[in-house]
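Here is the structure we will look at.
Showing subunit A:
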Amino acid sequence: MQAASSIGTSLDFYLFVSFALFTIGAIGAMTRKNMIVLLMCIELMLNAVNLMLVTFSTYYNNGDAQIFVFFTMVVAAAEATVGLSIIIMAYRNLKSIDIDMYNKLKN
Partner candidate 1 sequence: MDSIIILFIAGLIGLFAGMSKKPVASILIASFGLIGAGLAAYYRGSYTSPFSSYAAYVPTQGLVIILLCAVTLLAILAGFKRYKSDDEHTGDYLGLILFSLCGAILMAQPNDLMLFFIGLEILSIPIYVLVGIDKGSSASAEAAVKYFFTGSFASAIILFGIALLYGATGSFQLVEIQSNLAIGIWQSPMAMIGSLFLLAGFTFKIGAVPFHFWGPDVYDGASNAVLMYMATVVKIAGVYALVNVFGQVFRDSYFFWIDLVSLLIVVSMFYGYITAWKQTSFRRLIAYSSIANAGLMLFALADIHNSNLFLFVAAYALATIALVAVNSVINDDSDALANWEGIAWKNPLIGIALVLALFSLSGIPPLAGFFGKFSLLWSAVPHVPYTAMLALIASVIGAFVYLRLLLLALKKPSVTVRIKLSLEQIIVLVVTSVASIGAIYFI
Partner candidate 2 sequence: MALILLPLVFSLLAWFVPSAFTRLFGLLSTGITLAWSMVAVCYFQPEEQILIDFGLRFVRFSIDSLGFTMILLTNAVFFLVFLSNFTGKLVNDNKFAALALLMQFGLLGVFTTNTILGFYIFWELTLLPIFLILYWFGTFDKPRALLQFFLYTLLGSLAMLLAVIGLMHATNQQTYEALLVADINALGNTSIWLMGGFLFAFAVKIPLFPFHTWQAETYTKAPVAGTMLLSAIMLKMALFGLLKWVLPIFDGVATDFWRWPIITLGLIGVVYGAVIAIRQSDIKTLFAYASLSHLGLIAAALMLNDYDTNQIAVVQIVNHSIVSIGLFLAAGIIEQRLGTRELSELGGIAKVAPRFGFWFAVLTFVSLSVPFTAGFIGEFFLIKALFSAHALTGFIASTTLVLGAIYMLRAYQAPMFGPSKFSSFQDLHWSEMTVFAILSIAAIYLGLAPQCLTDFVAHSLTQPTH
């Protein structure tokens, strides 16, 4: 695992950005009430990871991380579709997409 100089010292910068994105996504997921926004936050987290993967792949300049990124995107898309359909189904039932309405199951 030899370090490629193309990206060099600014590796930390990219990593910081992706950490930041991930954290923002996580905090958003914790705090926001709107399901759609929640979905977006989680997508944000995934993309943060994608960024990190790409960074590393250029750092090690081997490509499989970038392949992984494609997979992740596909997965993210799949999740998004399922997620959205679930949200719609939920909306049909409770007429709301505020997740705090969904607390019948507890204890």
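Please note the rule applied: a contact is a pair of C-beta atoms (placed from the backbone, for glycine too) under 8 Å apart; a residue touches a chain by one contact, two chains touch by 3 or more; residues count from 1.
For anyone wondering why these and not others, all candidates are chains of the complex that A comes from, given by their letters.
Since this is a predicted model, take the numbers as computed values, not measurements.
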From 1 or 2, the one in contact with subunit A within this complex: 1
Subunit A residues within the candidate 1 interface of the complex: 1, 15, 22, 25-26, 29, 35, 38-39, 42, 45-46, 48-49, 52-53, 55-56, 59-60, 62, 64-65, 67-68, 71-72, 75, 78-79, 82-83, 85-87, 89-90, 92-94, 99, 102-107
